[in-house]
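Only one protein chain is missing from this complex, and each of the others stays in its spot.
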Amino acid sequence: MLKYIFKRILMLIPVLIGVSIIVFLIMRVFSPDPAPIVLGQHATQEAVEVWRQANGLNDPIYLQYFHYITGALTGDLGISYYTKMPVTKEIFARFPATIELALVAIMLASFFGILIGVISAVKKNSIFDNAGMFIALIGVSMPIFWLGILLIIFFSGTLHWLPSSGRIDPLLQPLDITGFYLIDSLVTNNMDGFKDAFRHLVLPASALAMYSMAIIARMTRSSMLETLQQDFIRTARAKGISEGRVIIRHALRNGLIPIVTVIGLQLGSLLGGAVLTETVFSWPGIGAYTVACILKSDFPVVQGVVLLIASIFVLVNLIVDVFYAFLDPRIKYSKKEV
Amino acid sequence: MLLEVKNLRTEFKLKRGTVRAVDDVSFTIDKGEILAIVGESGSGKSVTSLSLMGLIQKPGGVAGGEILFKSQDLTKLSQKELQQIRGNKISMIFQEPMTSLNPVWRIKDQIMENIMTHMKISKKEALARTVEMLDTVGIPSPAERANDYPHQMSGGMRQRVMTAMALSCEPDLLIADEPTTALDVTIQAQILELLYQMREKFNMAVLLITHDLGVVYEAADRVIVMYCGKIVEEADVKTLFEHPQHPYTVGLLQSIPQIDNESDEHLYMIKGMVPNPLHMPPGCSFSDRCDRCMERCTKEMPELQEINGHKVRCFLYDKAEEGELSAK
Partner (left out) sequence: MAKDNSANSAENLMQAAEYVEKPESQLKEMWETLRQNKAAVVGLVIIALLALIAVTVWISELIGIQILPYDPNYSDMTKSFIWPNAEHWFGTDQLGRDVFSRIIDGTKISLFVGVTAVAISLSIGVLLGSIAGYRGGKTDAFIMRTMDVMLAIPSILLAIAFMAALGKGLDKAVIAIGLVSIPEYARIVRGSILSVKENDYVQAARVIGNGDSRIIFKHILPNIISLIVVRATLGISSAVLDTAALGFLGLGVQPPFAEWGDMLGRARGFIFTAPYTLIFPGIAITITVLAFNLFGDGLRDALDPKSRIK
């Protein structure tokens, strides 16, 4: 098992190098020269030259990449063109906000997705099934930024129940320990802060969760329908255990593998979706910031963010694969399978 | 009388019509008796057994009749009440030992679940009982094997585990649905032997569902032959094998390959196929495949009639015409 995990981690390296190459190609080779954007249209030729030299843009492209990748290996992702701060600092100042949002969203999506999927499968073709699958269908068809807008119009505008933007009331901001406000406010016993952070999270997390919830619900339904047909479900029923136990402990437990796969994949798409959700809810995370950086050609930041998100994505998928072995004792990662 | 089934009807409501998978079936099982139900695929024998367990899934369901188990009508019980009987007083083992066990649970957890559902005992005691049961059904080093997952065991071993699970609460009735079909011949004999021993040990009745007349001959006390949801013949094993009455039973018996058959004769085969359940022939459902079909057979369904404990559903033995069943 450990050997398998180690092997898989080694295999991630080429993927991440690939990601860095692709981003590098897009941002530095095919994109227009950043100098006039960063320095403004009226910058003198001299100033541009000095700036390009300072940022290593006059080196041959392969050398630029070499500098970049060697830097990245030592944890140096370069310096923002605008703030002149290290990219790592820029990213980590905003990253916890995004992760907190994405984690809450994936929990919401998994819980409700599995719930809807299980009910739909068990009550196949009933009104519950039809309603559940209709919600799921709307969920995959609705742009998440529009859902966010609707939630704001209704819950912030009409009902005035929940805030429409930001992460927390600045006066209640907790000490920065983990960067997750929900946790930081709890451990510092700042209950008002916790409540406020929670209220701020509800709308963006729901908007972000909807699409994934729909996908998870559909997957759960089809996986459960298949599992419920299996012989061992009949055996379980023949034991005289309650139907609820048959469904949860036997059917869902067995149908979980494809569901877990989808949840893993959805975490990646959530990080992408965060770009839109954060824009709608003015959430101070990495997503909205990245869009801004792409638009003003702050390449080092963009490269750093994409590399980081891709790393998380591939790591999550690795964790999902490892998790399989715990879900299904038949899976063994020792021999030829890699 | 342990079990008395009266006029059982089980139907599946499909888009294209209603299929009556079990049609007016009545039989009894005594304490300690082994009753076999034989028939081809689609004869309704498995649906009969699942009806007894209350395990018919939608769109199917028991549409009529009574299932009296110790004088209690199971068809009138709620699912909750049935759950207390299932796996406890009546238990069941299935055809596919490879897929009938939950692949992600350890053997012991699956058996313990059965025990702890029905007995008020501690986890520790349940585990001890599990190991004891595994030992009883002949699994070597049961304490260690209890920790195995199903995929670590052979088919024969898994069927032993299924048997251990089914017997763990000492049921009064064990329903064995094709328990040997998926197994190698040598393993088949072992499992049958096991069932026999267990019947002796626990003094329980066994309802053996099979399509294999060899198995019936080996194990059963009494036999019911089913065709298209109906009982066509019922007799004790000896009588049935020596004096089969219904042309279908005769056909079934003739189609068993016999080693001592020296002649070059081709193996007998019943012509045609089991009719589509939605398009039954009018009259006797076997009429379109029967060698001895008479005109009357294509018009009306014969009744099941009993003469000297031997029941048969065929106009060839109609009392009104023949006077006596042994006329032939």
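Going in written order, the chains are labelled A and B, and every chain counts its residues from 1.
The rule we apply is simple: contacts are C-beta pairs under 8 Å (C-beta built on N, C-alpha and C of every residue); 3 or more make two chains touch, one makes a residue touch a chain.
Predicted, not measured: the structure shown is a model, and the values here were computed from it.
*Asks:* Check the options A:167, A:234 or A:250 and report the residue that touches the missing chain.
*Replies:* Checking each option in A:167, A:234 or A:250, the one touching the absent chain turns out to be A:234.
*Asks:* Of the residues listed, B:46, B:163 or B:287, which one is in contact with the missing chain?
*Replies:* Of these options, the touching residue for the absent chain is B:46.
*Asks:* Among A:88, A:242, A:261 or A:279, single out the residue that touches the unshown chain.
*Replies:* Considering the complete complex, A:279 is the one touching the chain left out.
*Asks:* Since one chain isn't shown, list which residues of chain A touch it in the complete complex.
*Replies:* Those residues of chain A that touch the unshown chain are 14-16, 18-19, 21-23, 26-27, 30-32, 137-138, 140-143, 145-146, 149-150, 152-153, 157, 164, 229, 231, 234, 268-269, 271-273, 275-276, 279-280, 290-291, 294-295, 297, 302, 305-306, 309-310, 313-314.
In the analysis below, only the chains that are shown with their structure count from here on.
*Asks:* Averaging only over C-alpha atoms, locate the centres of chain A and chain B and give their separation in whole Å.
*Replies:* That gives a centre separation of 54 Å.
*Asks:* Flag every residue of chain B that touches chain A in the complex, lowest number first.
*Replies:* Against chain A, the touching part of chain B is residues 53, 55, 79-80, 82-88, 91-92, 94, 96, 99-105, 113-114, 117-118, 149, 151, 162, 165-166.
*Asks:* Mind listing the chain A positions that touch chain B in their complex?
*Replies:* Touching chain B: residues 230-232, 234-243, 250, 253-254, 327-330 of chain A.
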